[in-house]
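Yeah, one chain of the complex is gone here, protein chain that is, but the others are all in their spots.
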Amino acid sequence: MAAPLRIKRQLAFSPWLFAAPGLLVVGAFVLYPFVSTLVNSFTDRRTLVPGRFVGLANFRELLHDDMFWTGLRNSALYVLGVVPALVVLPLLLALLVQKHIPGITFFRSAFYTPVVASIVVVGLIWVWLLDERGLVNSLLETVGIGRVGFLSDQWLLLLSAMAVTVWKGLGYYMIIYLAALANVPRELHEAAAVDGAGPVRRFLSVTVPAVRSTMVLVAALSSVAAFKVFSEVYLMAGPGGGPAGEDTTLVMLVQRTGTGLTGRVGYASALSVVVFAVTVALMLLVLRADRGEER
Amino acid sequence: MPMSRRALAAAAVALVLPLSACGSGGDDGGSTDASGKVEGDITFQTWNLRANFKPYFEGLIADFEHQYPGTHVKWVDQPGEGYADKLSADAAGGTLPDVVNVSPDLAAPLAKAGLALDLDKAAAKYRPEYLDGAWASHRVPGMNGTYAFPWYLNTGPLFYNKALFTKAGLDPDQPPKTYDELFADGLRMAEKSDGKVATLANVPTIEDFGRYGVPLMNKQGTGFAFNDAKGVQLLTRYKQLYDAKALDPQALTATGESAGKKFLTGAVAMNPGSALDLGNFKKNAPSLYRNIGITDQITSTGHVNMYVMGLMVNSRTRHTPAAVAFAHFVTDARNQMSFAKKVAIFPSTAGSLDDPYFTKEDGTDETRVRIAAAKSLKNAVNYTPVLFSEQMKTALRNEVAKALQGKESPQEALDNAVKAADRLLQQG
Partner (left out) sequence: MSLLEKTRPDRQAARAREPRVTDRQGRRVRAGELIWRYLLLLAVLALTVGPFLWQLSTSLKGPTEDVYSSPPRFLPAHPTLHNYARVADTIPVWDYALNSLRVAAANVVTNCVGSALAGYALARLRYRGRRATTLAFVLAMLVPVEGIVIAQFTTMRELGLNNTLIGVVLPGAIGAMNVLLMRNAFRNLPYEIEEAAYVDGANVWQRFLRIALPSVKGTLAVVAIFAFMGAWDDFLWPLIVLSDPSKFTLTIGLNYLHGTFANDERLVAAGTVIAVAPLMALFACLQRYFFRGVGEGAVKG
């Protein structure tokens, strides 16, 4: 963009003054610790034992670690399961609450409550609801479906955790979509309506193109978050990650390997580095897909 | 809640800084000599005790400060979850309190890092005040020394649901006494209830193997050995239970807490517990309380399992005499006794268990449970090896789960678990 050129005469240091607080905080508390993690990933450091340089040994060990592959699989599945739902459902919800009909502000805030509640609270609530004798199961039994082991089956557990992630994320992304929708000129819809387009057509031909960049943003944000999922699975499947640890996600593995007084900090750092690398790749993939479509 | 949650991945963490630098800034601390004058400000950290016992600890500290003018004790209590994470952050950051509530498996890594005072040196004179077994529980294989004062002990009976026993055609007054009876009753219960009522809610843990008579480590303490024929036998029998749904299907994911809930809701017929649970049953499941049966822990060894808590003295404390004196004060016979009367735990001091409080029946269930537990404690064992870390527990749990699901044979599963634990042990 050429525009900034036109406003260029300014005190030379002021841009840095603007950026300094942010850079300082992010640098000291995020980037610097992360660089340490990078360094540690090449050592055999443990929580209370300083490490020695071990080269790529940690990364080689990863390749033969079944748990690593389980974690990678689950985190990847989580992205595949959660991201489409979080791109589409909140958009539909935003369309539902967009019209200013009476009481709509109440509904909007109500839909936002799961976002407001802390993940810990949410975990407690859902574990209690999905318990074998919890509310959901006794309702299922009443309608004749019978009890379902949401919290005991490896795949149902993962699905339940995904459902909770989506449940908690709906309101968050709904807000982002609401803002985007407010920018869609009403005339576009009206024009389409006059042309005889039904609601579905209008959704596909007017709404979706208009909020496309927001959808990409949501896809990027939610896929990064989904790949790094920890709390939901940890709370619902337990610290061990479900039956035989089969529901362990990568970040859970980082936590389990590296924490506590006997934590293998070096190895866990190597895992963190992998998580970081995949996240960056995911982000690039989403942005690339976006650009590809534009072409 | 949940959370040691968020991971502390703490680990992952990395400190570029050498540990010594973060260790303790400049004050490299403390002497091991506890003979000086008892004075100064110290910090005392407990593990999830404030909510229930605030007045007790405040009184305790006031007594100590009164007895030793010039001392000041600051009490901090940490939540139950994330305790190990908190300790490791403090240990790495050099902010470990002076007197710290630990369990043996937490004391071991701290001792190895040189952060725990060797009490055989600094507090040898107090040793006769404690039960031998309790004093020895904070020894670390491979090191000479004892790294925490023994504090409270806990053990408890096995509770069972008489109504469920009756329904399955079992005699509610004849609970299982041996493993054979336990497994037979479990299978019968599952059969009669069509798989709806399980007898046990937990998969076998390391202490279950110990109680079954499996040798957990080799004689030298250099490697694990629970993959012997006996261990395989126990796991094979659990698999039979699991296949018959006599072991709760959710056991593979269950935590101790949800197992307790299952017992409360009548989904599971037996659950280990302590005298503390009786009050909980009374309040949360009155119908269960009317049908509660109480029996002894089942063992093949004749020694029940006990849990031990200790008080570690930070080796870098600036006030070694005060810290040692305080840790001893909290764990001495008088104060342990008054703590025991507040809650269903047991003192680790010699002779305390002969107190009438632990021997005289008064007709209530609580007292009956307490007396039985106190009696069994005299030869109880803390089966969990001191070096059995959190990571090893996870490895064992996962392998056990694979065996129960039939993905591996019990022998393969235990071989893998031993291999993983040995590897972690060597790195440790």
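Order of writing sets the chain letters: A and B. Residues in each chain are counted from 1.
The working rule: a contact is a pair of C-beta atoms (placed from the backbone, for glycine too) under 8 Å apart; a residue touches a chain by one contact, two chains touch by 3 or more.
Quick caveat, the model's predicted, so the values are computed rather than measured.
**Q** Pick out which of B:T71, B:S88, B:S274 or B:T317 touches the chain that's been left out of the picture.
**A** Counting the whole complex, the residue in contact with the absent chain is B:S88.
**Q** In the complete assembly, which of A:V54, A:A180 or A:V206 touches the absent chain?
**A** Only one listed residue reaches the unshown chain, and that is A:A180.
**Q** Write down which of A:V49, A:V97 or A:M236 is the residue touching the left-out chain.
**A** Result: among the candidates, A:V97 touches the missing chain.
**Q** For subunit B, which residues touch the unseen chain?
**A** On the side of subunit B, residues 1-3, 5-17, 22, 43, 45, 48, 50-52, 76-82, 85-86, 88-90, 92-95, 97, 257, 260-261, 264-265, 280, 283-287 touch the unshown chain.
**Q** So which bits of subunit A touch the chain we can't see?
**A** Touching the missing chain: residues 3-8, 10-12, 14-19, 21-23, 25-34, 36-37, 93, 96-97, 99-102, 105, 107-121, 124-126, 128-129, 133, 135, 138-139, 142, 167, 170-171, 175-176, 178-180, 182-183, 186-187, 190-191, 194, 211-218, 224, 228, 230, 251, 254-255, 258, 265, 268-269, 272, 275-276, 279-280, 283.
Keep in mind that, in the parts below, only the chains that are shown with their structure count from here on.
**Q** List the centre-to-centre spacing of subunit A and subunit B in whole Å, with centres computed as mean CA coordinates.
**A** It comes to 36 Å between the two C-alpha centres.
**Q** Give every residue of subunit A touching subunit B within the complex, in rising order.
**A** 33, 35-37, 39-40, 44-50, 67, 120, 123-124, 127, 131-133, 149, 151-152, 157, 230-231, 234-235, 237-240, 242-245, 251-252, 254-265, 268-269, 271-272
**Q** For subunit B, which residues count as touching subunit A in their complex?
**A** 1-16, 18-20, 84-85, 87-88, 91-92, 106, 109-110, 112-113, 115, 249-250, 252-255, 258, 261-262, 265, 267, 389-391, 394, 397-399, 401-402, 405, 407, 424, 427-428
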